[in-house]
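Pasting a structure below so you can have a look.
The other protein chains are all here in position, but one chain of the complex has been omitted.
Up next is chain A:
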Amino acid sequence: MRHAGRALLVVVMLFLVGPFILICLTGLSGGETLAFPPDGLSLRWVIRVFEIESFRDSFALSLTLGIGATLIALILGIPAAYALVRYDVPGADAIRNLLTAPIIVPGIIVGLALLRHLVIPSGLGVTLALFLGHTALLIPYAVRVTAASLQNLRADIEDAAILLGASRIGAFVRVTLPNIKNGIMAAFIIGFITSFNEVPVSLFLTGPGVATLPVDMLLYMEYNYDPSIAALSGLLALMSLGVVLTAERLLGLSRYV
């Protein structure tokens, strides 16, 4: 039984992690087309990734979008989480359901709805719709992670601060906020990664020269069969791992997921 269990774990982990190793090796290929084993090792496709202009633009957009949308989601989500945990809000259950709706609605529908009923009729830019869609998607995470940190914090330290003469807002900013700082940073990282990797919401929200990086990769691979996407996938995987491992070390990210 023990041996069978161990063998199973090896197979399962190979199934989960093996493809990454292969894609990193393929990205280091020296050949012209996607093949395994790669045609010699070289960095040419890794360098090529940085030369493709649309990848540079879409990377910049995804980065701005990830940071911007997560920040707005936190600014909206932290007060909501605070009220839901600390106050007796009328209709709290309905509000909770509403605030988790973006997780349940499939992303592609959100993207299409924003395109048809916001971008096209109003003439607003696609970029604004991207920020809107991503922010809505991230609010549930912001609320949930912040609420979890607030629940672990005693409410009476805030009352103590108020008793000692702090205003309600002052007590929140100087007592509560520093205590849930790690939770908020964890929410930021989870939000950023979610937005950066998100495809369905962003799929329809593209325009001339505007596409998020993962959508741009999908568009590129429709017409190209070279190792550059493999190289870029490897780079992105390493980037995500770097962010997550750093966050784990500094914040203990896994406590908040």
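Definition applied: contacts are C-beta pairs under 8 Å (C-beta built on N, C-alpha and C of every residue); 3 or more make two chains touch, one makes a residue touch a chain; residues count from 1.
Note that in this section contacts and distances are computed from a predicted model.
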| item | value |
| --- | --- |
| Listed names "Glycosyl transferase family 8", "Putrescine transport system permease protein PotH", "Formate dehydrogenase subunit gamma" or "FecR domain-containing protein", matching UniProt entry of the absent chain | "Putrescine transport system permease protein PotH" |
| Residue, one of A:V46, A:I67, A:I108 or A:I162, that touches the chain absent here | A:I108 |
| Chain not shown: contacting residue from A:L99, A:I180 or A:L251 | A:L99 |
| Among A:I139, A:I180, A:A211 or A:L251, residue touching the chain not depicted | A:I139 |
| On chain A, residues whose C-beta touches the chain left out of the figure | 2, 5-6, 8-9, 12-13, 15-17, 19-20, 22-23, 26, 33-37, 76-77, 79-80, 82-84, 86-90, 95, 98-99, 101-102, 104-110, 112-114, 116-118, 132-133, 135-136, 139, 143, 193, 196-197, 199-200, 203-204, 214, 217-218, 221, 229-230, 232-234, 236-237, 240-241, 243-244, 254, 257 |
